[in-house]
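What you see is the complex with one protein chain gone and the rest in place.
Labels A and B are assigned to the chains in the order they are written; within every chain, residues are numbered from 1.
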Amino acid sequence: MPHDHPHPHNKPLSDVELRVKALESILTEKKLIDPDAIDLIVDTYETKIGPRNGARVVAKAWSDPSYKDRLLSDATAAIGELGFSGVQGEDMVVVENTDDVHNIVVCTLCSCYPWPTLGLPPVWYKAAPYRAKVVKDPRGVLEEFGVNLPEETEIRVWDSNAELRYLVLPKRPQGTDGMSEAELAEIVTRDAMIGTDVLAAH
Amino acid sequence: MPTLTPDIVPGLIATGASARLDEDVAPKFSVGDAVEMKNINPVTHTRLPRYVRGKTGIIERDHGVFAFPDTGAHGQGHKAQHVYSVKFSFQELWGEDHAENMYLYIDMFDDYMRPAP
Partner (left out) sequence: MNGIHDLGGMDGLGPVNPAKHEPCFKEEWERRMFGLFVSCFAGGHYNVDEFRHAIERMDPAHYLETSYYEHWLQSLETLLTEKGVVTQEELDQRKKHIAMEDV
């Protein structure tokens, strides 16, 4: 069974591994959980839900002005049009980067993140340094990502502390005029939809 | 509630569980209002972070009515109320030496705010 993943027998299970196994085994015995459901949940987030979903939303917004209007006025419904919805994306807000404004998303209190469009958050997003620093020194954080914005660019940091989840609509890079929606989706990075990346010209 | 079985998983993931409540609650604030975050320091759960307490911002958008986490975490019910996107300047949050064109937006519940003096 996949949940009894074999491990190399050169090192004993760690304390954390033992705790997780103990919990799963007791809850299974009490019939409070079903290990097969866990397999399916994990498979869904590893193979079906991830930043490619968000990239499709962005590419459509770049290609279809009326979709972009809907996305900015009712993000949950517009994202739902593409079939992306559900856990940790129940109530979405999309914020648009322009020539004058750059948006960045964080959750300082925990690690809230729009799962249906971006998948599960990367380690750095969940760790203390990003959560502490980006609300006070976003330009310093952007430098760590290799992004340097002109001083005139207005910066907006969004702390998603309540149950709204945020997605950044990145600026469409120069040199992409002839690209199809599918081609555009390929160039959208996860970090650009968090706001820690600016897409390079093509 | 039933044990989560594989047949329920796809529907659960695609639907989720919104904290938005279909309750008719009047908003205490309107877009454009200047609001001061209360200086509260409960030892219980709150989603009002320290770095905005006592600071003044502007209501940018009313997101509608949501369950209140400060009561929900302690079995004290939903206490349905409006949540707003509130805009703060970095100069207000971190001091005058910060750039003028930097802003923090955060989602605040009615109970976290009072009209700015």
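As a convention for this text, a residue touches a chain if its C-beta (ideal position, glycine included) is under 8 Å from a C-beta of that chain, and two chains touch if they have at least 3 such contacts.
Note that the structure is predicted; figures quoted are calculated from it, not measured.
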Among A:E17, A:D64 or A:E81, residue touching the chain not depicted: A:E17
Sole residue of A:R52, A:R70, A:K126 or A:R139 that reaches the chain not shown, by the stated touch rule: A:K126
Contact footprint on chain B, counting only the chain that is left out: 1-4, 8, 12-13, 17, 19, 41-46, 49-52, 69, 72-74, 93-94
Residues from chain A at the interface with the omitted partner, ascending: 3, 5, 7, 12-14, 16-27, 30, 32-34, 37-39, 41-42, 45-46, 50, 87, 108-111, 119-120, 122-124, 126-133, 135-136, 141, 144-145, 159, 191, 196
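Criterion: only the chains that are shown with their structure count from here on.
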Rounded Å distance between chain A and chain B, as computed from the means of their C-alpha atoms: 20
List of chain B residues in touch with chain A within their complex: 3-6, 8-10, 12-20, 47, 49, 51, 63, 66-67, 69, 83, 85, 90, 93-94, 99, 101-109
Of chain A, residues touching chain B in the complex: 31-34, 36-37, 39-41, 44, 49, 85-91, 93, 108-109, 135-136, 138, 151-164
